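Omission of a single protein chain aside, the complex is shown with its protein chains in their original locations.
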Amino acid sequence: MVNDQQTSLESKDIRTLTINVGPQHPSTHGPMDIVVTIEGETIIGADVKLGYIHRGIEKLCELRNFFQIPVYLNRLCYVSGMFWEYGFVKAVEEIMNQKVPERAEWLRVIACELTRIASHMIFFASFGADVGNLTLYSWGIRDRDRIIDVLELLSGQRMTFGYFRVGGVRYDVPVGFEDNIEKSLRYVESHLRDYERLTVENPVFIARTENIILADSSKALELGWTGPLLRATGLKRDLRRDEPYAVYDTIDFEIPTGKRGSVLDTFYVRIEEVKESIKIVRQAIKRIPSGPFQHRALLYPPPGIGYAHVEDSRGECGYMIVSDGSPKPYRVKIRSPAYVHVMSLPYILKGLKLADLYAVIGAIDPCLGEIDR
Amino acid sequence: MGINNIFQDLRIKIVDPKKLSFVDKLLVWSRRNSLWLLVFGIKCCAIEDLMVPGASNYDFERFGVLPRNSPRQCDLMIITGPITHKMSQPLRTLYEQMAEPRYVIATGECSICGGPWKGMYSVLDGADQVIPVDVYIPGCPPKPESLIEGIIKLEEKILKGEVRRKFLPPTGLPQLKTDWRC
Partner (left out) sequence: MSELNVEDIKKILPYAEIYKIYKNKFYAKIPKENWIDSARRLKEAGFSLLITVTGIDRQNFMEVNYICRRPEGNGLVIVGTQIDRRDPRIPSLVNVWLGAHFHERETFDLLGIYFEGNLDLRRILLPEDWVGHPLRKDYKW
């Protein structure tokens, strides 16, 4: 026994240390376990353990009919629920070639972009808490609440909306909605300059995040990254522009990109995206036509296979739906962007310092509901 | 799913509110007013019932609820999501690491009874199958106001001097020292 200990002391293993970050950890944004091996301060290996809130949504979808399912799906990603309803509804519409009235398309754009703002605000808040910037935390939540109030007016719920349905949306806008939106947007917009001053122009923040490089663009593509993280590496890829759905091809907006794929770049991309989303919502309110907000749809699609994608606030949210002509789907595959980002942690953490781990987790903004499904 | 039958649910009085000395009163009062909270977000309700009330709009620090990161420093655990089979063991461990007297609030349908996922292969029917729960707050997710109401309810319970416990039966796992008193 003593001999064993002595040999292990002499061997190389003794200099490495294995640390469990999770399942309960303030920086993991949910029950997720990252087992990091460190040598000194440097991370030399990592393993991600997931599934602590695996609820079996894909199986559940096979047991429910097409009209019940969107209600479950907004619980997938609880900070951007609208996108996840939208993806499913869009896939079903593609299988059954369902037409959607134009007013509904614009309402969907408004709902999605407002959710994107709210989701990025949560990102600012949780990232601020991760890197020890608690001002950012309380500001993010404060501004998000204003957006959530608008979404509550629109759908009747604060987080789990249930707003989308096959063939349109569930409700039309309430009276005075435009003024409410404008008021909230102005409130958020007036604070964006403060965010910039506090983060991307703040020397302390820059020093903390600038030199943590997540990945370069070729590695990001190899790993299958999408969304703000891919854009932070310098590639101008956005499904709203590249593969336009709804009415995004008629809307004027920019796609912000970063330079090197550092944590600071992801932050910069998200702040700019909030500005673009505000721009999109303003255009949508101006251009929304009158008319019906939902069409009658069939109860269930004909047999077939469909794939629909939505540019979620984290990347590409995709649904592959196989229908066999019965009221229930035969198979629903949910493609989660954050799953890809979190599972590529072992590939990007090597060589970083342990203290940078929390900034990295904050930058990829995991949402455990969609990762574990 | 089996786990329910392992534990015995008990309700125990740790102090009798009628026979309180001055020190006891002080103790109960300070317990009520400094509920430190374990930051343990599971799912949806973590945003609505941990992050949002912690920020400036609702601010549950008014009630002495202060978020802490280590279970050793905490009195209050808010369960904010469904408990799966994989999660049940870490949850029980976290609960046992908290200092006595400890209280648990279950927010949202998922942690009360399984909610929308009830009956799925990996989900337990509520958090109270693993650990005892003092206050249930319904909603999917409950609004931050509901959480504040729940905390007020919990404070009333603390003044009554009651705690809920779940014991492993004596015939069960190797003898655990169930000395739960403070």
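All chains are identified by letter, namely A and B, in their written order; residue positions are counted from 1 within each chain.
Keep this in mind: a residue touches a chain if its C-beta (ideal position, glycine included) is under 8 Å from a C-beta of that chain, and two chains touch if they have at least 3 such contacts.
Just so you know, these numbers come straight off a predicted model, no measurement behind them.
> Can you say which of A:E58, A:E201 or A:D216 touches the chain missing from this structure?
Residue touching the absent chain, from the options given: A:E58.
> I'm checking contacts with the chain that's been left out. Which of A:V71, A:L153, A:L192 or A:M320 qualifies?
Result: among the candidates, A:M320 touches the missing chain.
> For the chain left out of this view, which of A:I44, A:L153, A:L235 or A:I285 touches it?
In the full complex, the listed residue that touches the missing chain is A:L235.
> Suppose we count only contacts with the excluded chain; which residues of chain B make the list?
Per the touch rule, chain B residues meeting the hidden chain are 85-86, 121-122.
> Just the residue numbers, please: which parts of chain A touch the chain that's not shown?
Its contact residues with the unshown chain are 49-51, 54, 56, 58-59, 94, 221-224, 226, 235, 237, 239, 241-243, 304-307, 309, 316, 318, 320, 322, 330-331, 333, 335, 339-340, 343-344, 347, 372-373.
What we mean here is this: only the chains that are shown with their structure count from here on.
> When the centre of a chain is set as the mean of its C-alpha atoms, what distance in Å lies between chain A and chain B?
30
> Which residues of chain A touch chain B once you look at their complex with the stated criterion?
23-26, 29-31, 51-56, 59-60, 71-72, 75, 78-79, 122, 125-126, 137-138, 140-142, 144-145, 158-160, 368-369
> Inside the complex, what are the residues of chain B that reach chain A?
Within the complex, chain B contacts chain A at residues 38-44, 46-48, 51-52, 54-57, 69, 71, 81-82, 84, 86-87, 90, 94, 116-117, 120-123, 140-141, 143.
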